[in-house]
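Please find one structure pasted underneath; my questions will follow.
Missing here is one protein chain; the remaining ones are kept as they sit in the complex.
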């Protein structure tokens, strides 16, 4: 059989309600000549599988979507503290092309990296090397995320550079405040070059997958961004990604997102999916009309919403997962995620174990994810059981509790036997 | 054994770093005489278990924390559309006591329900009945959420009423704009009465549990709020709950929250936990100094962060969960949550099934949660397998796919047998 | 013959171009029922002669025009320093009903007394006495200026009081900031009563005459306001009197002015004329449409413009005014104003007097106005002439240089003779 996801995506494009609305961007002459009928969507799973529909090979300039990834790059390079000294993380309540400096702090700085002043400042933080200028460095980074060599669209770049009055005004204003520390014309032009990098929706989906997967590029397994960096990027996408309507977007669509003036939008639901859409006609705020429509539809259809919690603790342990495999040997077979909520539920269940000397085995082979809290709490539970007189062993093929074995009461041999028994009984 | 959570909470209070900072609220005379050393924390699980530490029976006035629950109440009563016409959902970037009207829309309205102008307007939307005025109606609602009969703190109420110049100014301004439709003095005084309802951290934790659990009060199983209402309340808590520093709070703490001037803060991580802290000394923004410190600590210690996705799809199916129980009968044992991400992963796995006439059984007895998308996609997968020639059956004791049986290829008898076989083999 | 001024004013009303435009004020119900066709104009000269045309006996509520005179009253009562601590003198660039507080100073205060927040604060500064509340005190003051007993329009007062939401909002906001120091409802209602005082254009013209005439009421000769008070009132009329369009008004009309929502406008050109117009239909800024048209027309027709300087120094002395009445006795016959410019010109002329012992007589009988600077400089010139050897005498029937005689070189007798000679020769 075949998975229905591609068909779903194709239907989505076919049924897009907003088919007629919007206008092509006019402020960059070259964008005004785009083909208004292009339409594409792509979706990446947690493990990096890409589904697409429509004009998924059509290239367009990344524009403001680049802001999110360039921000990730500089936080990773310079650290969050250095970057926060230059650019804030607060919603600005203002249009994307406002300067919107936060004057309440000791030193003026752009309110967030999703407005142009913030994005230009972020670009200025990209280290220059002898071999690559800033735009080239960021192109290489984007290429790595996309999994292919991306290129600049030089006609877009030239076109935008000639009419970049607003950005040059912002650049000089930032230079005046020493937020930019060198020639603003060079920085702004390099920033415009960053915006001119050509991508397809497939590229964008690949790029989002690193944010979906907590900083690890699922196609290669390489950790590109720290967990902290991902958090911070997703924070500004949540509160500032869709400009003036952060609250409405979060209430209705519920997916941290970023749009670009060429007609692209990306969305990231961490741990779940990454989305990318493209359709060039824009609404009054500069967001793709059909893109918004499709994102909204996907959020509804697929039940994707940041604020609809996944009650993952319900999976960790159920009565049927607790089996007495032989006299005095009970196996707890754990499932799914093991974080605070799940660990709390497990330990609560363990309270039913009375003081005594029987053996308890935790089968961790079905645990899909554990974090430090889950690990610590499980170890604490084991300690408490032992303090009550129990003997505890683990079935832990994935080494979820790597250092736990030496502390345990079963000999390796016995441990192995228990495991075998457990397997047989299963 | 005993769960370590109470000890953890007690340690948290003991080690609170911010022990010395902050000032008592002074703008309401009665608050200025609060005991500055009171300190309490409470935590509710998804299923409504409450853990507490410190002065967990100490009562204090709910103040602005009431804004979140009153907002939930009026959305539930009047519908989201009616409420949105009166109060927006956008961050205001302004202090809590600003009027902050959104003038860009056709009619002026407060930017969100977390600032005073929005909260006063929300209060005015509470229907008056012959038996209860607005404050009494909301007291009854809060009591239901808290699971006990809450009362007004009349000395706080009187104290605040006498110095409510700012709120009266806001009230008259809203009346002038026809946002309020009757005497603003009556509404403001009734709103102040809402703020004077006395609660403990235990009450607050109980109240948050309905938001943690998607609108259902876990202690009674009663649905109090629709999923849509919960989403909207959590949205405004995410973007406007902690006043001027929404972005920093989301980046660092990552828990939708609401604070009150008496020193309380609540936090909600949907599907995971609800939190409540209390400590009367405030920072310059009017947030509890120790409360923030403790919330931050809990977020770090427990790995609670809205933007740290739970990769729940990894649990749904693994190779070891697929077993050929007899010739031509294969059982897929599914685990955990079944939403879009998991269904996509399952269906992708099913693509490995070649065309043929063997039997496939889905064991749904370990599914902890399913939503419409998950249900629809699983049914779609079943249809596709059948179109490929397979025979499909379900083990579905929880009726996760209630209407699926009639469409299946196994006779009930055979279905039952398979289930037995499956059980025996397990 | 008769002066043509009344005919000019009548023509002005007849030819008013704006006859059709504007709307009646609607925010006060009672004003909405005014007769839209009423039209009146009045003009006062420096010496208090009143010319009128149109409905000059029609009474209307003074409304915001009262702000200028109440401001004058409190400065006179409390001193400029005290009042400036409470209300600024800067243009607000905002509509009249904005709060517009100046937050840059140490303590918040309304930006100027011409916006409602400033006017309410000014009203609160009127001292209360055992015999009269604030509104009554100000009614008595206005009556004194108008030269007749003015009365409150109680139906306007009641009507406005019932819908004074905006002003009550402002009042509570000012109370919150301790700008108002007692119950804002009482102050706002009393302020509204001040606004309800009934006047005719003739009354308004009489009231402006004290501002035209440097603080002295020309009809009685009584000094009501100090020169400093008049300056300050005219300053705020110049920069804030016509709300948002101070610059345009100053450029085009050039007359310090104040308008009211009932349709009146006053204008004051210090030292020249005072103007008052009335026509109830308003433009979008709340200014009388015909009133503005007529003020503009009068400014053009009569060449009245604050920034068109009067080159009064040209009159002080001309060659034909210097006559050698006998050998060695020269008479300088001075004319007009004697201030700095004139004195400088006179003293420059005196430089032509060579050292010597001849007699010089200054005939001051045609001097219409002298100020301290003019007096001091003339005395200085006399000293210098004497230092050069001249003998100097004065013809000074008006005692323009009261203490000068004792210092002069002519014996009283001789002085008298010179005067006689001078008279005969004239």
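The letters A, B and C name the chains in turn, as written, and every chain counts its residues from 1.
Keep this in mind: a residue touches a chain if its C-beta (ideal position, glycine included) is under 8 Å from a C-beta of that chain, and two chains touch if they have at least 3 such contacts.
It should be emphasised that the depicted structure is a prediction, and the values quoted were computed from it without experimental measurement.
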Q.
For the chain that was dropped from the view, give me its touching partners among the shown chains.
A. A, C
Q.
Considering the complete complex, identify which of C:25, C:250, C:294 or C:364 is in touch with the unshown chain.
A. C:250
Q) Among C:116, C:137, C:312 or C:359, which one is in touch with the chain left out? A) C:312
Q: Identify the residue among C:40, C:53, C:187 or C:234 that touches the chain left out of the display.
A: C:234
Q: Go through chain A and note every residue touching the omitted chain.
A: 165-166, 168-173, 175-176, 184
**Q.** Interface with the unshown chain - residue positions in chain C
**A.** 1-5, 45-47, 49, 88-93, 112, 212-214, 227, 230-232, 234-236, 238-240, 244-248, 250-251, 254, 256, 269-273, 301-315, 318, 320-321, 335-337, 339-341, 344-345, 347-348, 350-351, 353, 365-366, 368-369, 371-374, 377, 380-381, 384-385, 387-388, 426
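Throughout what follows, only the chains that are shown with their structure count from here on.
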Q | Third chains touching both chain B and chain A | A | none
Q: Please list the single chain whose C-alpha centre lies closest to the global protein C-alpha centre.
A: B
Q: Could you give the separation in Å between the centres of chain B and chain C, each centre being the mean of its C-alpha atoms?
A: 65
Q) What whole-Å value do you get for the distance between chain A and chain C if each is reduced to the mean of its CA atoms? A) 69
Q.
Where in chain A do residues touch at least two different other chains?
A. none
